[in-house]
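Structure provided below as structure tokens; questions to follow.
One protein chain is absent from this view; the other protein chains keep their places.
Moving on to subunit A:
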Amino acid sequence: MPDPEPIIPRTSGDVALADLLDRALHKGLVLWGEATISVAGVDLVYLGLKVLLASTDTANRMRDAAAASAAGSHLPGG
């Protein structure tokens, strides 16, 4: 079967950043080991960042960082 056409995510900035936090901080594989010290702390940071993301400043700074660091294509929809 041929590949589907290239996909252009139909979204922009804010939602994709919130989605990234929802995934990288809230989901993902948790592999407990003797030194997985920080995962519990990340749960608390997740809530804080979600609140901060609701402020324009924070969203803009993160979006600028995404654009500057990645030539555009690394953050889905960013």
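Everything below uses one rule, namely that a residue touches a chain if its C-beta (ideal position, glycine included) is under 8 Å from a C-beta of that chain, and two chains touch if they have at least 3 such contacts; residues count from 1.
The rule is simple: contacts and distances are computed from a predicted model.
**Student:** For the chain that's not shown, choose its UniProt protein name out of "Ribose transport system ATP-binding protein", "Gas vesicle protein GvpL/GvpF", "Response regulator" or "Cytochrome c".
**Tutor:** "Gas vesicle protein GvpL/GvpF"
**Student:** For subunit A, which residues touch the unseen chain?
**Tutor:** 1, 3-5, 7, 9-11, 14-16, 18-25, 27-39, 41-42, 45, 48-50, 52-54, 58, 61-62, 65-66, 69-70, 74-77
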